[in-house]
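With one protein chain removed, the remaining protein chains of the complex are shown where they sit.
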């Protein structure tokens, strides 16, 4: 059994992590934390997240001394915290034997200039950044296995890269035409907070972050080619559907395309290659990535759609997959029951 | 043509009033206002309410001098403001020839103690209170016609009283058993503001204000008998469905019940006596009240359901009905096209 | 390990049972069946229920010979079938050693006249009816433990009785005033079928089955007193919220009320006594019943709300609870992870 602590348990990802740790046969929850000045400090977790009303856990306010002792006392620390908090706390949290799974964006990119441009802060943790491994579980398992710090991927990049990497890695993309990613996310993606933008009456399908969203450089970095990424806010609670339109190299056949996906995900229990275009509900509350694709051979354009639960595969369950890799358990342990 | 001004046009009711005034053949919009320290001051109204993107109106910050000039310069003032603002501004607004339609709760009840207990403030405007007429259009048209101040009814009381008054006025209710009103409101009822309670992810059907909601004394005052009223927040944007369970006096027949409703609403164009139990969408974006009922003669229990759009008949369109009464136009003018 | 088969796996309850059996540590799925003339026969289950795309199971068309062999070969048979099918097949299914959990309404009531009046068929299976035990798990566990046939309760009765039985059993209800149950169900309650009534565009909160729903006699039979029950269709997929208004006997205090609930559910892991009024999402996708209540001591009226997932505690997870009781495992085995 491994001891795990969750920092940032007042948010939706934190709450999901609590659920997943509770149901995991090899993990024991040892502490749920919130920031020291959180209005939620010292509340029972079930008061914030009604679904967890039966869970006996309190939201402990974090402090430097707690951070330090966690670094030595637990096996895994999940950081479901703002980018800046993850950035600032990482050196202390990694000063002991604990391994850290950071669900913020603070360690996902190697190029520090991107943080200034897209995240609004200047990155000072070069050493941690050098050590961090990108936690896209199906693609980087060997480095994940060895890592001290996992930068758990963003939700949109997880959906997008799951669809695109089989094409990129097999060199099937026509480099003259950028892949176009249109994605719609449920409102949980915006986090648990009071905001007019995400108030019930105001939510209605629309594009945002057009030609400038911070997940664009993340997708491009791990795909290795520029893309046009347009996120949308949808009127549902959980899930992302990414619709990816690509132009393939001249002469690529449907068979080659099928083969690329089958080869990439042959033995991957979390990625489901479907027989029709998936819908959000197929994956909501699950750890799965569902993929389906179609090619118009005459024009060379193909459309791939990728569905995930943004709070699960887009955050919490992907972090658990990484822990499973690091502890050499089957990757779906505690996730597919 | 009558000139009308709307104070509180940043909210959902205010925006609805703008729409209704625009489409009314006898009303001209002369000014949309917000409180002087509103973050929305001086913005075009379409920036807040995308549906009004084609409307040329700016949100003017209100001031005492504007309040005073409105009192003399316009025919009707709509107050879509917090209770306290309506309370404080009423003497100044009624100092000229303008008539005021107050959509807050500040003048709906005659008993000032209720304000202290249910609204959290002490009422100081006895004179205005004495002059105010309750604007339930189908039931108080003769006093509305003469009034200087209209207290436009609350959304839940409108739905509830529309269902119950035909029974109360015809003396059909068994006084030993309280009517039970269960009502579900769309989220617009909570107003336009950032709040965790009404954030999209958090909204999910639940009861609130149980055995203590401020609309209870309003319903009881105008029905004349105590009730059990339980409001709920529903996962939709507009509308209220009130399900009213009553015990009728021994021997009351289905025919008597039918007759009570038909007589009450025979010539009322806004109340639709339906042939099946109405749904929210039947009335959303409309000024209508839809009613249907069923009696179990053997037990004497009857169930009545009442559906309205909370922003329309529960607020804005009822205010327009009152203006139509005050200007001796057909009551549905500008509402049923 | 126990072998279980599911008949009616094309429906939402059947699909939920597949999920629950898969994740249960002591149950093995041995066969998912549909009616012999179903359009879904011989399809992989994941084609109907995208969420189960990773499950290797086919929908086998049922036949008399299969029914008979199941009766001898498996330990538990779940019937997620129409009332008439359960009624007709029960003698054959109970002819061997298998125990049957019937999720239809065919064996929930002892009074056969009710079936004629409320279910539209004449009951011919007196012997099975005599043997059937009502599977409300928190209340009838000792008879469930011995039973051959479990009539798994209806969704509305589960929500309603969970709220009302602590009051009825403690003799707190004023018998002169009927409890009023207003309940709103998600659309899954209507089953998986093409119907204009449950088409997306048409669904909008409304009452139905007023003063005549078939769950009324079921609630009354197990509460022991008449009620007014008004179901509603809500615009959400899963869950029921029942709002129960009762008049208590003169002098009953809040403390007595609290005590009644605490005593009834003290050691019941599936019932969560909450500290505020629950919402549907607190229980969606979970096996829990969430309860909260408030009393107005001056009038003697109390309001209790009860939230369940209609497909889980209102059907599938309650059936699993019964299996847990029958196999002497902790009641939450395979449900609370």
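Annotations
So that you can tell them apart, the chains are marked A, B and C in the order they are listed, and the count of residues begins at 1 in each.
Simple rule for what comes next: contacts are C-beta pairs under 8 Å (C-beta built on N, C-alpha and C of every residue); 3 or more make two chains touch, one makes a residue touch a chain.
In this text the structure is predicted, and so the values were computed from the model without any measurement.
For the options A:64, A:145 or A:296, the residue in contact with the chain missing from this view is A:296. Here one chain is not drawn; of B:3, B:38, B:256 or B:269, the residue touching it is B:269.
Here one chain is not drawn; of C:28, C:199, C:254 or C:299, the residue touching it is C:199. Looking at B:33, B:76, B:156 or B:288, the residue that reaches the missing chain in the full complex is B:288.
What chain A contributes to its contact with the hidden chain is residues 176-178, 180, 182, 184, 204-208, 210-211, 226, 228, 230, 232, 234-236, 239, 241, 243, 245, 247, 277-282, 284, 294-296, 299, 301, 303, 305, 307.
Mapped onto chain C, contacts with the missing chain fall at residues 12, 187-188, 192-196, 198-203, 235, 237.
Taking the whole complex into account, chain B touches the unshown chain at residues 22-23, 47, 50-51, 53-54, 237, 269, 272, 274-275, 278-279, 281-286, 288, 290, 336-337.
Simple rule for what comes next: only the chains that are shown with their structure count from here on.
Of all the chains, the one whose CA centre sits at the greatest distance from that of chain C is B. Chain geometry summary: the mean Cα position of chain B and that of chain C are 39 Å apart. Rounded to a whole number, the gap between the C-alpha centres of chain A and chain C is 36 angstrom. The geometric centre of chain A is 46 Å away from that of chain B, both derived from CA atoms. Residue positions 235 of chain B are each in touch with at least two other chains.
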